[in-house]
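With one protein chain withheld, the remaining protein chains of the complex are depicted in position.
Up next, subunit A:
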Amino acid sequence: MRIVVDRPRCEGHGLCEEAAPRLMHLDDDGELVLDREEIDEADAALANAAVRVCPVAALRIA
């Protein structure tokens, strides 16, 4: 599975980073950077938590 960011929608809340710091972070300009292309089973729950917490639904699992 992969996480997909809808760039125009992302507002840089970074709540996703708080939920899954291993998988993503906001860079110094506040742009969301995905640190893993492929998410394995072990991190699936983390990925889901990150996707869920975004208040503008800018993330989805593909």
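As a convention for this text, a contact is a pair of C-beta atoms (placed from the backbone, for glycine too) under 8 Å apart; a residue touches a chain by one contact, two chains touch by 3 or more; residues count from 1.
Note that contacts and distances are computed from a predicted model.
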According to its UniProt record, the missing chain among "SLBB domain-containing protein", "Putative ABC transport system permease protein", "Oxidoreductase" or "Sugar ABC transporter ATP-binding protein" is "Oxidoreductase"
Which residues does subunit A use to touch the chain missing from this display? 9, 11-15, 17-18, 21, 25-26, 29-31, 45, 48-49, 51-53, 55-57, 59-61
